[in-house]
Every structure is written in structure tokens, then in C-alpha cells.
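Removed from the display is one protein chain of the complex; every other protein chain stays in position.
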Amino acid sequence: MVNNQSNTNNPRLDYEYRRRKNAEGMRIQVATFTLMIFFTVISFAAVAAGFSKWFVIPVILLLAVIQVGFQLYYFMHMGEKGHEAPSMFMWSGIGVAFLTILAFVTIIWW
Amino acid sequence: MNADEKYTPQTWPEGPERATLEGKNKFLGFWFFLGGETVLFASLFATYIALKDKVPSPDHALAKDLFELPLVFVMTMLLLTSSLTSVYAMYHLKNYDFKKMQLWLVITVLLGLGFLGCEIYEFVHYYHAFDHTFTSSAFGSAFYTLTGFHGAHVIFGLAWFIALIVRNAGRGLNLYNAPKFYVASLYWHFIDVVWVFIFTVVYLMGMVG
Amino acid sequence: MSTIAQKRGFASTIWDYLTTVDHKKIAILYLIAGGFFFLLGGIEAMLIRIQLAVPNNDFVSAGFYNELLTMHGTTMIFLAAMPLLLGFMNAIMPLQIGARDVAFPFINALGFWLFFFGGVFLNLSWFLGGAPDAGWTSYASLSLASEGHGIDFYALGLQISGFGTLMGGINFLVTIINMRAPGMTYMRMPLFTWTTFVASALILFAFPPLTASIFMLTFDRMFGANFFNVAAGGNTIIWEHFFWIFGHPEVYILILPAFGIFSEIFATFSRKRLFGYSSMVFATVLIGFLGFMVWAHHMFTVGLGPVANAIFAVATMAIAVPTGIKIFNWLLTIWGGSIKFTVPMIYAVAFIPSFVMGGVTGVMQAAAPADYQYHDSYFIVAHFHYVIVGGVVLALLAGTHFYWPKMFGTMLSEKIGKFTFFFFFVGFHLTFFVQHFLGLMGMPRRVWTFLPGQGLDTGNLVSSVGAAFMAIGVVSLLVNIVITTMKNERVGNDPWGDGRTLEWALPSPAPFYNFKQLPLVRGLDAYWLEKMEGKDTLTPAEPIGDIHMPNPSFVPVVISFGLFVAAFGAMYQVDDKPWAIPVLIIGLAITFGAMLYRSIKDDHGFHIHKEDLMEDDDDNKGVKA
Partner (left out) sequence: MKNRLSKWRLMSVFAALALVLSGCGEPFLSTLTPAGEVAYQQYDLMILSTVIMVAVIVVVTIIFVLAITRFRRKKGEEDKIPKQVEGSHTLEIVWTVIPIVLLLILAVPTVIMTFDQADVKAMDEEPNEEGVRDALVVNVRASLYWWEFEYPDYGVITSQELVVPTDQKVYFNLIASDVKHSFWIPAAGGKMDTNTDNVNKFWLEFDSEKADEANNLFYGKCAELCGPSHALMDFKVETKSQEDFQAWLNAMQSAEEVAPADTAAAQGQQIFEQSCLSCHAVTPQDGRPEQARLAPNLATFGERSRIAGILDHNEEELKNWIRDPEQYKPGNKMTGTYQELSEEELDQLASYLMSLKVEEK
């Protein structure tokens, strides 16, 4: 993933390096953000343009999923070191969430 | 390690939010809480999907009658941007730049307030223009509960940020409050995550039918 | 800090417990409160059985019966079984992993007080116009139609105590991940710790759907929403799904820690390491995982359609496999062991056939078309009491005897213990075995009475007699506790002589900081390993140093009390009581005010100094940590 933390045990080592790395990380965050805005605009535009719903719905759902992935993995650093347990539990939660929603769109009638 | 110890940018540790055991615990516990919140919101989403457009009689407004893209777009931009500004705040937390961190947090709060203002306007509008209320139909209940729970999270997040900003204004960063700032910003991102699905599933999918 | 064992006045003891953040004291609080609710639920069960002893009985009225049965189920599950298990988790798990405390001592206390106030609120319904009467499942159409405030008590009470449970779950998860002693790898954790871990994960994911649906019920009943109101577009099946998405994992939240307790007991009293440890761990995780995919087996007759029914039927059956793995591993643990029949071991041994009988009826119910017959009949009642009483309650009783010395420093009488076991066990089978047949013979569950001439009379009478046996058993346990407490014969760190895990290396009860020096764990059954090498102390992983401890706090009580107050406001605003809304606001203000206070006021805890620890050592000559 991005801005992998240096593996040094001494946190005071190489202050300059860390500053640079943080700044680099921040640039990636901004790039991510730009993409997110871009996706959002596409979603809104697709709806505003009035395409068929069989086209629009999968597309905007896909974009939403990607965007949320960005939030989790970039803004919230879920893929980075030290996030093994968080990501396991988030994924489990997402699993339960998915099952719940799946059930509610299939076996609640109408 | 004394949590109150004073630091300089040079001595400030690499992962300040997890430099103490308390910080580690808080960090992990909060992530798990978010895992649970994921399921909570999924439940509300599932309910909303099941009850969308379920109204007692045909004269009630449906999703496609209610929603308007421009307002939702503005709200989305406000919230997404506030997510970025809180990333900036965390960037300065890592760099031990307390002033800038506070500044970005204040900007985050302002954006969040803007979002909240829009949401309140939106709800009032639905009430006046469509008689679409919490009690008017199952659709209304599900809609306001989902968006309202999200709105309540926004309010709580704002209150949390404000409390942190004010409480720590006089004493700067240390290893005792760094995890608190970090965790609050995680919360804020999570609110954004939920909103991404709200604008997609509720508003956009509501518009296309 | 050296003179911990000072004599204290009564009031200061109470204050101590009100403000404690020590996991061992919180465990005692859970034990007391959970035990109290168990007696309450038990008395409700007795009234149920008295009413059903003979046909056409009018010992209680129809409406009252429904309140009894609802409160019996709700109390037993939410306020007795689960809190008692949380109590054992609190008492033992941190010791087992070599931790000084849980990750969030404050949250731990908050969790307890939320549960407590929620439970008290729920039970106040008896005195304030009637208890909930729609069954512990509170299906939406009936729970909306139910008059009075019973269901409101149910919704608000469970909501408050549910928050508490959720906090407990998160706390244990973080504790187990972050607070293990050096060398305590995941695959060296005792099985009780593992089951605590998995059960906590289940709590984390199962409670939010309940929270959400209880909110909906609250909104529908108290604030005019229409989630379940069919006339306004609502849908009652939503409630059923949420309840069981929560409810099924809930039963594994109950049984897994029970499995954990038994795993410890089997290994201890067979003097053998647990057979197939890694497959036991694997099975535990797998049960937890599968637990989320089977909920609709409670809804086979709802009309979800054959596809859903078939899928959920097969998925449900799959759970028999990991559970079977556990059963056979236990059998192989005692196989070739050197079994000592102490009271805990007797319970453990009795558990195996009892639970298997309950488990296999579960699998029978999983066969959907057959379940069309069993569903909502006494067959179901028999099934779940076999797994719950034959599994969870036997584990609680076993755990009580097993861990009593570790928690209180004195041993329960083995003689009375065997008496308790005998009556409880015989009574349990008498009560519930015939219920299978009552169900098959056409007796629906949740019936207030039954008419003569349907062939149901004898079975019900037998069942009621059995319940009386169980009551004798429970009463004898109480007697045992009183006598033991009065005698108060102190015991050392390993009173059973065969302790294997870290907690048995500590004095009974453990000092409030648990470990003077964190231990170095060198394998599974760490204490046993040391004993086998002829040592009776643990290898320390650190030199003696200052120990950081959290401060006691009264804030958890205040936060919980605020919600308790607010609940009254929320409930009575339905009746247009002028004071209701203000009370709601005041209650919430108390809660949020206390939370704000907590987050603004720094609380760094305190340190026990090295010198005091050394001094302590001299006080406790002979008992080593």
C-alpha cells in the first residue's frame, strides 16, 4: 500500500525522511480525493442524463463501492501495517451487512 | 511512557495514535466499533430498501417525486471535502503541527455544519412541500431513520471535534490526546463512507426508480 | 496501596463496588445481578409449570401467563445467562492471558451498569402496569397491538442493556488482542479465552441488527413511525428477520463460552491437555461463522419460499459438523485421562449426553418440512431447553463451582454440590424430555392452558414435577453458597490441584493488579508446564516495576442512570404526560453530560510503586504470583 511505514524501531530516526514520506502520503490522499470527486460527478451525471436504470444502477453502485474502498484504504489506512485486526473485523462486518441486505432484497416479498 | 510528556517535531513518534498502550487499545476498540456500526447501518439500509416507496395511499410522495439532485450534490461535496480536510488535520498531527491541525479541524467542522444545514433544510422542505414526514408512511419512517441516524452521527462527530478542539486548545499535542484526535477523524471518515452509500442508494437510485 | 486487605465499613464497600473498574469486582457484580435475575426467571418458570401442571388450570390468568412466559425467556437469555457468562469472562479471561486488566476498565464498568439498569427497567414493568406479553421474540404485529406499556419496557430495557453487552464484547476483543502476556500467542490461548473471543465477535455483529430493530419498534410504538404497520406500508417480516439475524448468533454467544468452560474442566480433571486443541479452535471459529448464515431456520413457516427454506435448512445442518468435532474431542480428552469426579467434572460429564440430545433435535428441526410440524410446538421448547439448560446452565453451574475459589478464595462444599447436581440434572431431564412428545402430540407452545381429552395431561404433569426437582437443586446451591461464605475457609492458588492455565498460578482471589510481574508463557497450559518442571511459580517476563492502574469512577453509574431516566420519559410521552418530555431530556442530559465530563477531565490513573509491591510480597508469604 501507500506510504508504508518505515520498519525502524527507533521512532526518532530520520525526521526529515518521515516528513517527506508524510508529505508524499498527503499527495496521494489528495489524488484519491480527486478521484472520489470525479466518481461522484460521474454518478450524478449518469443519473441526471437519464440513462436506463439497468445501466445506471450497477454503475453507480460500483462507483460507490470503489469510493468507499478509497475511504477505508487511503483515508482510514485500513490496508497498512497494524491494521490486520481492524480490516478483518471490518470485512466480517461487511460480510454480515451484505448477507442482511441480500436477504432483504430477496425474501421480504414485493 | 508518560502521556503528558512534551514533544518536539523531532521526538514525536511515528504513529502517535498508537504509541501508548491506551492509544493502541482505543484505536483497535474504535475500529471494532466501526465494524459493528457497519452492520447497524446495513440494517437500516436493508430496511430502507424493503420499505422504499411503501406508502398507504397513492397520494403520498414517492422517492422520485421528492429528491432533487443539486441539493444532494452540494451536500455530498461538503461532506467529501470535509473528509479530506480531516485527512489534512491528521497529516499535521503526524508532523506535530498543532496549530495547523486545529485549523483544519475547524474547517472540517464548518463543512460538517454546512452539510447539516442542508440536511435540515431538506427535511423541512419535504415536510412543507410534500407532507412527507416520519409518521406519514413506512417509506417516510425508513427514510428519516436512515438519513436521520446518519445526521445524528454527523452531529455527534461535530460535537466530538468541537469538544476536542476546545479542550486541547491550551495544551497542544501529546500522546494522551493524539489517539483521541485520530479516532475522531476515523469516525468522521466512517460517516462519509455511510454517506456515499446514502447518496447512491437513497438519492440516486431513488431518482432512477 | 500496600494494605489492600483493610477492614472496611459496609457503606465504603458499597461505594467501592459502585465505582470499581476492576474486572474481578465487575465479575462479582455480574454474578450477583445475573444470579438474581436467574432466580427471577426461575420463579417465572415455576409459575409457568404450575399453571400447566393440569389441564384447564386457572392458577394464573391468560394475560398474566403471557407476561410470565415473555419475561421468563427475556430474563433468562438477556439478564441471566449472558451476564453470568460475561461475569466468568471478566473474572477469568484476563487472568488466563496474563493481563493486569481489561483493555477498557471504564467501559467494562459502564457495560455492567448499562446491563443492570436496563434489566431493572425491564423488570419494573411488573409494578408499572404490566410486563411485556408478546413472547421474547416480540413479533411485530402482536407487539404493536399489545396494549399498555409492557412492550415499551421490553424495547427500552433491552436497548439499554444491549448497549452494555456490546461494550463488553468490544472490550474483550481488544483485551485479547492487545493485552496478552509475552509468549501468549493465539494458539496458546486457553479455550475459554478463545470462546470468549469468538463470542465477543458474535456480540459485535449480532447486536447491531437487534439495536436497529428495537429502535424501529420503539419508534413505531412511541413516536408514530410505521415500520411494521402494514396499513401504512410497513412490513412485519422485517422484524422477524432482524430478530433472528440477531437471535441465532445469540444462542451461540451463549453456548460458546459454555463450551469454553467445559473445555477447561475436561482438561483439568482428566489431567490431560485438550485433545485436538487446534481443531477445537477451528471448530469454535467455524461455528461462529456459520452462526450468521442460518437465521431463517426460525422462519421456515413464515412463507419465505422453498428456495430460501432449502438453503437455510442445509446451511443449518452444517453446524452439526464443527459441534460434533468438539464433542468428540472432549470425549477423547477424557479418554486415557485420569478422571477425578469433582462437582465441576460431574457437570461437564453430564453435559455431553444432554447437549448432544439437544443438538440433534436442532438438526431434526433443520429439516424444513419436518419443522413445519415442530415449529411453535413444545418440541421446540424441549430442543432449546436441552441445549440451553443442558449446555449453558450446566456450564454456569459447573463454572460456579470451578471458579468459586478463584473468585472468592474459598471452596463450595462438594457434598452439597453433588446434591445440587443430582436434583437439577434429574429434574432437567424429567421436565424437558417429555416435552418432545407433547410437541409431537400436537401441543403448541406459549399456550396458557390446554383442554383435557387431547392426550396431553400426563406429560405436562411429569414436566411440572421435574421443574420442582430443579428448584430444589437451585435452592441447595444457594444454601451451599451461604454456608461456604460463613465458613470462609481460605484456599491457596491451585485448590483443585490440577490447574493448568495461568489463573491457577495466582493467589485466590487474585490481587487487584493480578500479576506482579507479567508471566512469560512458554506453551499451551502455561502453568501446567511450569508444574511439570517442578516449579510452582511462573517465569516472569519482566522485572518488578511500577504498575499502572486505572482510577475508580462513579461516572459509569451516572451515564447508565441517565438512560434509565430518559427511558421513562420516552415511554410516558405516549400518554401525553406533561412531565414526560422534560424527563426524557433531563435523562439524556445526564448521560451526555457525564460522557462529556468523562472526555474532558483527564484521567491518567495511578501507579502502584515497586516498593509497595515488594512489601506486599512479605504480607502474602507462601502464596506466589
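Chains: A, B and C, in written order; residue numbering restarts at 1 for each.
As a working rule, contacts are C-beta pairs under 8 Å (C-beta built on N, C-alpha and C of every residue); 3 or more make two chains touch, one makes a residue touch a chain.
Computed from a predicted structure; not experimentally measured.
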> Of the residues C:279, C:410 or C:539, which one touches the chain left out of the display?
Replying inline: C:279
> If the hidden chain were put back, which of C:39, C:124 or C:230 would touch it?
Replying inline: C:230
> Among C:32, C:128 or C:339, which residue is in touch with the absent chain?
Replying inline: C:339
> Touching the missing chain, which residues of subunit C?
Replying inline: 61-63, 66, 133-135, 139, 141-142, 145-146, 230, 235-237, 270-273, 275-279, 301-303, 305-306, 309-310, 313-314, 317-318, 320-321, 324-325, 327-329, 331-332, 334-341, 349, 352-353, 356-357, 360-361, 363-364, 366-373, 375-377, 437, 440-442, 444, 446-451, 454-455, 532
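Keep this in mind: only the chains that are shown with their structure count from here on.
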>> Report the inter-centroid distance (CA atoms only) between subunit B and subunit C in whole Å.
In response: 34
> So how far apart, in whole Å, are subunit A and subunit B when each is placed at the average of its C-alpha atoms?
Replying inline: 15
> Which subunit B residues touch at least two other chains?
Replying inline: 28, 32, 35-37, 39, 43, 47, 50
> Do you know which subunit A residues sit against two or more other chains?
Replying inline: 85, 89, 92-93, 96, 100, 103-104, 108
> If you look only at subunit B, which of its residues touch subunit A in the complex?
Replying inline: 9-11, 13-15, 18-19, 28, 31-32, 34-39, 41-43, 45-47, 49-50, 69, 72-73, 76-77, 80, 83-84, 87-88, 91, 94-95, 186, 189-190, 192-193, 196-197, 199-201, 204-205, 207-209
>> Under the stated contact criterion, what part of subunit A meets subunit B in this complex?
In response: 5-6, 11-12, 15, 18-19, 22, 25-26, 29-30, 33, 36-37, 40, 43-44, 47-48, 53, 56-57, 60-61, 63-64, 67-68, 71-72, 75-76, 82-83, 85-86, 89-90, 92-94, 96-98, 100-101, 103-105, 108
> Which residues, counting only subunit C, touch subunit B once they are in their complex?
Replying inline: 103-104, 107, 166, 170-171, 173-174, 177-179, 204-205, 207-209, 211-213, 215-216, 219-220, 223-227, 229, 231-235, 238, 242, 245, 596, 599-600, 602, 604
